[in-house]
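The structure under discussion appears below in the form of structure tokens.
Rather than the whole complex, this shows some of its chains in their spots.
Letters are used for the chains, namely A, B and C, taken in the order the chains are written, and counting of residues starts over at 1 for each.
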Amino acid sequence: MSLMVIVMSPDATADDVDAVVAAVESAGGEASVGRLSVAGGSGRTFIGVTGDLALIDALRIDEMRGVGRVRRVSTSYKLVSREHRTERSTVEVGGVTIGPGTFTLIAGPCAVESAAQTTEAAQIARSAGATMLRGGAFKPRTSPYAFQGLGEAGLKILADVRDRTGLPVVTEVLSVRDVELVASYADMLQIGTRSMQNFPLLQAVGAAGRPVLLKRGMMNTIEEWLMAAEYIARAGTLDIVLCERGIRTFEPATRNTLDIAAVPLAQHLSHLPVIVDPSHSGGRRDLVAPLSRAAVAAGADGVIIDVHPRPEQARCDGGQALTGPELLPLARQLDDLTTVLGRTTAAPRYRLAG
Amino acid sequence: MSLMVIVMSPDATADDVDAVVAAVESAGGEASVGRLSVAGGSGRTFIGVTGDLALIDALRIDEMRGVGRVRRVSTSYKLVSREHRTERSTVEVGGVTIGPGTFTLIAGPCAVESAAQTTEAAQIARSAGATMLRGGAFKPRTSPYAFQGLGEAGLKILADVRDRTGLPVVTEVLSVRDVELVASYADMLQIGTRSMQNFPLLQAVGAAGRPVLLKRGMMNTIEEWLMAAEYIARAGTLDIVLCERGIRTFEPATRNTLDIAAVPLAQHLSHLPVIVDPSHSGGRRDLVAPLSRAAVAAGADGVIIDVHPRPEQARCDGGQALTGPELLPLARQLDDLTTVLGRTTAAPRYRLAG
Amino acid sequence: MSLMVIVMSPDATADDVDAVVAAVESAGGEASVGRLSVAGGSGRTFIGVTGDLALIDALRIDEMRGVGRVRRVSTSYKLVSREHRTERSTVEVGGVTIGPGTFTLIAGPCAVESAAQTTEAAQIARSAGATMLRGGAFKPRTSPYAFQGLGEAGLKILADVRDRTGLPVVTEVLSVRDVELVASYADMLQIGTRSMQNFPLLQAVGAAGRPVLLKRGMMNTIEEWLMAAEYIARAGTLDIVLCERGIRTFEPATRNTLDIAAVPLAQHLSHLPVIVDPSHSGGRRDLVAPLSRAAVAAGADGVIIDVHPRPEQARCDGGQALTGPELLPLARQLDDLTTVLGRTTAAPRYRLAG
């Protein structure tokens, strides 16, 4: 469903209006004519249009005689919208819940490098009260000369660590080709920022029978993000968690600019849970704590944080990974903030932390 | 003082290097030559350069024979930097302190419309625990057909309300011509986002004998923001408070994108206090609370919030102004967060709030 | 005059609609109700609104019960619009015409450094067929430690060179304080990119009795640019030339991104002449030629190019200045392109070049 408003120019004739209506209908749309009175003026006619987006796009309305301005008022997502489901949703991943009323801490290495490193990272995460483990086996790297991840060997390590720590695993899938493989090891499939508009991949993960973590494209609007979620939803699952991870701007001091307002906005437009990635947005270790605190305060349903036992030896983004001594006090602070804000933290955190 | 690093290309000859050094010195700079070994390669020569920014800019170094890449490593601000003053500064405005350890709430109408509206807004601010009053008498408006403010009449209203409520006043000055006038009424001079690089104005307010609230340009980097502060500092005062108010990005859902990371970053680079404007960044009433909470959590030294007794009648940005019933619970929440984060709120708040 | 379209939500009641209409009228606006049929649905009511921008801004319409979306359709500039004047305008500066049908080459140093340097630069400009001289006496510099220009001494040099070469002079004015002074020496007043929204300055230059060169703000939209021109026009002159000089984006390879599409767009929306600054947009000497050619091809009414007899000694932006041997072949190429595109170059060029 699409909705356009065409404002005719002051000198538009009745024939001009009829021509626009005819064009709209020729494209299978519906048109209805209205009139705006203009302060001390002769007023303007406008035309409301509904129909198929692709066809409406093709109308040369803005070039038709007598047409002033054309404005679109559309909703291109439905299943993930608040109109479709008024209550905010909770997504369950291997016994862990993400959603309203709770706060979920997800932590782990940016990239899985070895069983030892992943195990140590998981222990750090668990002892800090994290209830889920993150870790990359397939890494999208801007340069072909950068470390690309361990692939299936990395998935095996993650599954093994999950079995020993009880932490459900979320990991990125880069290609339709790998969806089945990754789904056979992971508890949750992650769509990375560079894949947010990889539509065949969105459809494949939507049909894979696993909950999905959808990172916002660093170059995409909130509306495009929700439309990407709609692709996943239409393919078969509404167990989708949105993750704000920063957008690209002119500011060079940070890798990306965390769009903190996107958290309440996405929660306002969609019923899906929204978490924040403070590690990849800032790209700096010293920003992880303040950005994590800001995320809780803005209402995020959780955060996903890079940790590494020895960041100086990390093969990917070590510059932003926290160590145990850095994560623990932050996790405690996030608990305090969560409590002050009247939310509880996901119960499993304490059991696991014991 | 400027610092550049010139990396010569692999095939650069000794003559090429000498030519670059000669060019640097001809422009009054100093050069020193070093060498980088390259893994399994023949290595590269590079040249460090120091001197006057303007002159260094003019060197055609990037086009000289044998030159590979040119990188600048400069500090263009000194007085406002942490190198100049290691401890974070506290700025006092009419008995109110803004700086580390405290949290300052500034509130008031976007524009001064009348004595009654300003008084009511000040009462809302005060009863919520605000310790300073904001209000615009000279309004920079994108359209010449929009309300431009009451001018000196507005300043008189602000001063009168200040005298009756005890709340120091911060108000914007738009032109060098008006600095003396505004300074005669206001306790703190505000440089708005569109004036951040109005250099003559920065110099004039720096010499006006009043503390200055410097909003970040919506189109400016953090480094440019600090250089603008340096203009003010060199003109005579270090009583400068920085205000992050959102930057311009591709995201259309908010008026601007609040760069929450800019708060810890500016505090890391500069000793000046940093506050946040949650009203103008989001441009939406429903975002003021989450963005204010995020500001406290990120470490901001205060927030400046638009309030209006009757937003629906506001002549400027009413869509983002809070009413008393909206500001009070938020102020309480900000107090709670401040306490949890181990900071106290500016003492006067309680006296005034009583 | 403003125009808004309010789309009510599907479940809006007649009372909701009445309440919106009442709110609009309470703010002095006018409202008229229409209805959109929605494919296979129950349809939607919408309300057209007109009135004062500032007041309309203040309506809390988006939060009223039953309101779906709010869209504004406004023209905030009139005098500079094509609706006000259908034919494209020609601006005359000291006998030189800028506008449709011709192509004007403006050249000169970024900053006036000395009589000798300015004279040499003017000779380069003239021999290349330039019909106007550019040169900065008051320089807006991001860093307070950079060269700030010669001030009035620079203006005297420009006026003297103008008298000896016959080239009218365009130079930047930074402050309301200096408008009269600069106007007493220059033939055309330049508003720089950082001053595009310095509204008091726009009003002052508009009343100064000189034609104005209005550079686009590096982070301003085309609409904001035209509203800035409207400020100048309302203050007293329509002798305004718009100058596209690049906008700020995420791309680091160039200082700014030349928005080449802004040339035909601004000419489509406004009757004012539009020229391009290929020197400051790219910030690289090697881009001046291709960007200048692109400007002509896109329909620009002229270009303004930095030239310097000895760029390696320039005190400002030497890295982008062309020398005589670089400008001459480019100017010839621009002439060829102009001819192929069916336009003539400003007649004076040949007389002066003789």
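The working rule: a contact is a pair of C-beta atoms (placed from the backbone, for glycine too) under 8 Å apart; a residue touches a chain by one contact, two chains touch by 3 or more.
Since the structure is predicted, the reported quantities are computational estimates derived from the model, not experimental observations.
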**Request:** With 3 copies present in place, identify the total for the complete complex.
**Result:** 4
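The rule we apply is simple: only the chains that are shown with their structure count from here on.
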**Item:** Interface with the most contact pairs, given as the two chains involved
**Value:** B-C
**Complete:** Overlaying subunit A on subunit C by their Cα positions calls for a rotation, in degrees to the nearest 5, of 180
**Item:** Chain copies touching (subunit B, subunit C) - same or different residues, decided at half shared
**Value:** same
**Message:** Quick check for you: compute each chain's CA centroid and the global CA centroid, then name the chain with the smallest gap between them.
**Reply:** B
**Request:** State, to the nearest whole Å, the distance from the C-alpha centre of subunit A to the C-alpha centre of subunit B.
**Result:** 30
**Message:** Quick check: how many Å separate the C-alpha centres of subunit A and subunit C?
**Reply:** 38
**Asked** What is the distance in Å between the mean C-alpha positions of subunit B and subunit C?
**Response** 26
**Request:** Among the residues of subunit C, pick out those that touch two or more other chains and give their numbers.
**Result:** 1, 219, 248
**Complete:** Per the touch rule above, subunit C residues touching subunit B in the complex are 1, 23, 26-27, 52-55, 57-60, 62-63, 76-77, 140-147, 174-177, 194-195, 197-201, 217-220, 224, 227, 230-231, 234, 248, 284-286, 311-319
**Complete:** As the complex stands, subunit A meets subunit B at residues 219, 221-223, 247, 249-254, 257-265, 268, 281-282, 286-287, 290-291, 293-299, 333, 336-337, 340-341
**Fill in**
Touching subunit A in the complex, subunit C uses residues 1, 3, 5, 7, 29-30, 32-39, 41, 43-44, 46, 48-51, 68-69, 71, 73, 219, 248-250, 252
